[in-house]
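See below for the structure under consideration.
Excluded from the complex is one protein chain; the other protein chains are retained at their positions.
In this document, chain identifiers A, B and C correspond to the written order of the chains, with residue numbering beginning at 1 in each.
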Amino acid sequence: MGVIIVEVMPKPEILDPQGKAILGAFPRLGFTDFVGVRQGKRFELTVDGAVTEAHLEQARKAAEELLSNPIIENVVSVRALED
Amino acid sequence: MGVIIVEVMPKPEILDPQGKAILGAFPRLGFTDFVGVRQGKRFELTVDGAVTEAHLEQARKAAEELLSNPIIENVVSVRALED
Amino acid sequence: MGVIIVEVMPKPEILDPQGKAILGAFPRLGFTDFVGVRQGKRFELTVDGAVTEAHLEQARKAAEELLSNPIIENVVSVRALED
Partner (left out) sequence: MGVIIVEVMPKPEILDPQGKAILGAFPRLGFTDFVGVRQGKRFELTVDGAVTEAHLEQARKAAEELLSNPIIENVVSVRALED
């Protein structure tokens, strides 16, 4: 079984309420080192057998069409998981 | 500015409704290569200056305490983003 | 077009990291009245024509099978949207 990793993050200029909430909560929990937090998504797509270039091409399309919202998110990475 | 990446995924034995929905939607969109989909989260934590071991230690604690739900999720990776 | 509302919330005994983050962030933003925050999901399912009991029955099944994770969430409401 091969696995393809797709990573999606909010665009830099977009407000990210979840990241903002986490950043705001950090100091009370003693986490004072962080000056920014962004929350995105990470998908694992499984294929039978080894990951091929055709699988990656399909994953890139799926990432644009179903796994991300192009208005607010960027697909930052589509790659085979190294064993 | 240094960036730490935290990756959180649903535990393998846990039902993942979002992944299941995506997998179910794929065939109608022409994506027929994938036999499994899991959806997790990816965080970018920013620190002033370079990422130190102390930053990573704090990120590991934050990942366990606030960025994941230990009942259903695993923290799969906490690492500095390579430039 | 009829609309069915499905509401899903984390179980009371379950840690809700997103709610916890929001609660932690509130004081710094000047929101000091709130002593608890839980974050759940709200779905709008659209049907052709008026909502029937059969539609609601199907929505209840969908809520249990695909819209919620029974390990950590409760379906708190499935109802037709009042016009």
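Just so it is clear, a contact is a pair of C-beta atoms (placed from the backbone, for glycine too) under 8 Å apart; a residue touches a chain by one contact, two chains touch by 3 or more.
Note that the coordinates shown come from a computational prediction; the quantities given were computed from them, not determined experimentally.
From the options C:15, C:62 or C:80, the residue with contact to the chain not on display is C:62. Looking at chain A, the residues touching the absent chain are 14-17, 20-21, 24, 66-72. Not every partner is drawn; the one left out touches chain C at residues 1, 7-9, 19, 22, 25-26, 29, 31, 33-48, 54-55, 58-59, 61-62, 65-67.
Contact between chain B and the unshown chain involves residues 18, 20-29.
Operating definition for what follows: only the chains that are shown with their structure count from here on.
One finds 8 Å separating the Cα centroids of chain A and chain B. Chain B and chain C have Cα centroids lying 23 Å from one another.
Shared interface positions of chain C, i.e. residues touching 2 or more other chains, are given as 20-21, 24.
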